[in-house]
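Apart from one protein chain that is not included, each protein chain of the complex appears where it belongs.
A and B are the chain letters, set down in written order, and residue numbers restart from 1 in every chain.
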Amino acid sequence: MKKEIDKNQPPLLEINNLSTYFDTHSGLVKAVDGVGIKLYPGECLGVVGESGSGKSVTFLSVMGLIKKPGRIASGSIKFDGRELTDLSPRQYRKIRGKEIAMTLQDALTALNPSIKIIDQISEVLREHDKEVKAQGKKAIKNRAVEMMKLVGIPDAKNRLKDYPHQFSGGMRQRIMIAIALACKPKLLIADEPTTALDVTIQAQVLNLIADIRKELNMSVIIITHNLGVVSEYTDKTVVMYAGQIVEKGLTRDVILNPQHPYSQGLLKSIPRLSELDTAIYPIPGQVPDLVNLPAMCRFYSRCSKRSEECKKGDIQIKKLSAHSEVRCLKVTNELKTSQ
Amino acid sequence: MNITDTNSSENRIDMIEKTEVKTVSLFSINMKNFLGNRLAVIASLIVIFAVIVSIFSSFFAPHDPNKTDLFLRLQPPAWMDGGEWSHPLGADHLGRDILSRIVYGTRVSIIVGFSVIFIATAVGILTGLMAGYLKGKFDLVISTIVDILLGFPYLIFAIALMAVMGPGFQNIILALVYKEWVIPCRVVRGETLAVKEIEYVEAAQALGASTFHIMLKEILPNILSPVIVVATTRMATVIILESSLSFLGLGVQPPMASWGNMVADGREFMLEAWWVSTFSGIAILILVLSMNIASLSLRDAFDPRFSES
Partner (left out) sequence: MLGDQHVTPEMEQALREDMGLDLPIHERYFKFLSNASKGNFGRSFFHRRPVMEVILERLPATIELTLCAMVMAMVISIPLGVLSAVKKGTLYDKTSVVTAMTGVSMPGFWFGIILIIIFAINLQWLPVSGRSVFALRVPSITGMLLIDTLLAGRMDSFMDAVKHLILPTITLGMAMGATLMQVTRASMMEVLKQDYILFAEAKGLKRTRVTFFHALKNALIPTVTVAAIQTGQLLGGNMIIETIFGWPGVGSLVVRAIFSRDYPLVQAAVLIYVLIYVIMNFVADLLYTVLNPKVRI
């Protein structure tokens, strides 16, 4: 499940200082503000954060699916050497579904209820895979069956003409994955792949993704708020809060030794069966309003380690070590003093 | 409201049938954001203006609407050849001033519109509350009547009634009320059924409040807003219906002016005097359109759930 990170290759996905804003009636919402990520081929990245942290919006921006009143205000998104923000809609379409694929949280709503499964799978093939398309309907159908089998749908051949609601929740999620992987993309972005599923099914789906990742040497981004998933399946982790990345690093570092107060709070707030007697520590307070963000640490109001200095201006993210970065004055100051 | 997601049969039928009633919600327009506050304000002002005109008709009308003058027969509007500014919109086939008749016609439309809606809503609230809260026999009887009445196309029902009752101002109000009450009744019944389960009603019951008290004090205030929205939307439709009936000659009788019968009068003279029919129809259009816009804004004010921009 975890792979050696080959840093000799250039990054597959390089996001630099990405900002995505929404012009709403109540004001300018800075959903994503200065996000930077590097992802190498074959790597699995976990993106953690609560609702409103900007995690989904970041990757919708990568997919080019941000619509009015949202816009990519600044920054660059480089995929496989190409600058995505320069692409025309037509060019972007050719990449979506073919080189970068995305799955959504709830497979029930993500699959069109009025269209048969066979059509929902084959249309991706017909759109992106000219070879298979040229081979005709039968070849396309066979490929679709192949994909369904790959993701573990029993009796795939006979179920092609069924509709989404005729499948169980776990099956639907797998079908969504099958659709996403039909054209063997280089990058799979899975947005909350387990949230809508039962615990037992969750593991199945994640293992499926892990297996396929190995087979295709595909990069995967798992967006989730579930730290358990992150710790099991990802190589690197990024923690987001209020539109910014507050911590990033190797997963084992972030999970075992979180630096940012928010990450620490997240890990502390997981109730553990082994510690039944200890108190539960939720993080007090709420996510700030993304409309009127003052220039200061966004976690300030909920931080137990804050100081006056934290109010004095936007906090920059700083490198802590070869793989880690943190956006926290306290941590970076401590590092300075220890050096 | 997720249109594509309704599943149960009853829900769906209700949704489909409620199109007439809830066409408002299907419009999905948030007036404020969409067309601007100004339009809603203008529309409301127009409606208020119409009410004022209907009350103070004699002030607004330059002439006696029923005064005939054969010298003025079919006189064109002021800006055309042969027209005069003393009769800005021209005169009809009996030489009566069109503008004045339009002014007095406002009375008919406004009074019929408000009366029908007022009475129908009152009856509808009463029957709806009874059907929704008391259920059992009440619901059975009332719902059956409602379903039967709904099965009749509006105009035919009204025409048939008018043919039996005879034409005239009061009869038109009655005839329209006979069909109109089912609409607020259905809305009230639906809302009552929904609200009934909510805690404060159960609390009141536990405290031993009388049925009547509950219906009036607990349920009614909470279902008022959709009822009001529906009432204002329906008023526009009622006005069109009244004008249709008057057009057919079943409404107010000559020489009394109503926008509908003015259009009918002008029909004979379409060739030589288009103005006789045209302006009264424009009046209907303006009033009804304003009412529709105003009621949509009202709906948005009450229930931002249905907003879109």
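Keep in mind that, in the parts below, contacts are C-beta pairs under 8 Å (C-beta built on N, C-alpha and C of every residue); 3 or more make two chains touch, one makes a residue touch a chain.
Every value quoted in this text rests on a predicted model; they were computed, and no experiment measured them.
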Worksheet item: Who touches the missing chain here, A:S51, A:S88 or A:S114?
Response: A:S114
Fill in: Residue, one of B:I240, B:M256 or B:L298, that touches the chain absent here
B:I240
Fill in: Of B:P153, B:P221 or B:P255, the one touching the omitted chain in the full complex
B:P153
Discussion item. For a quick check of understanding: of A:I15, A:A31 or A:L104, which residue touches the chain that isn't displayed?
Written reply: A:L104
Worksheet item: For chain A, which residues touch the unseen chain?
Response: 63, 65, 68, 89, 93-98, 101-104, 106, 109-115, 123-124, 127-128, 163, 165-166, 176, 179
Item to complete: Mind listing the chain B residues that contact the chain we can't see here?
Response: 1-4, 7, 12-13, 15-17, 19, 23, 26-29, 34-35, 151-156, 159-160, 163, 236, 240, 243-244, 247-249, 260, 263, 266-267, 270-271, 274, 277-278, 280-281, 284-285, 288-289, 291-293, 308-309
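Basically, only the chains that are shown with their structure count from here on.
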Worksheet item: Using the average of all C-alpha atoms in each chain as its centre, how far is it in Å between chain A and chain B?
Response: 53
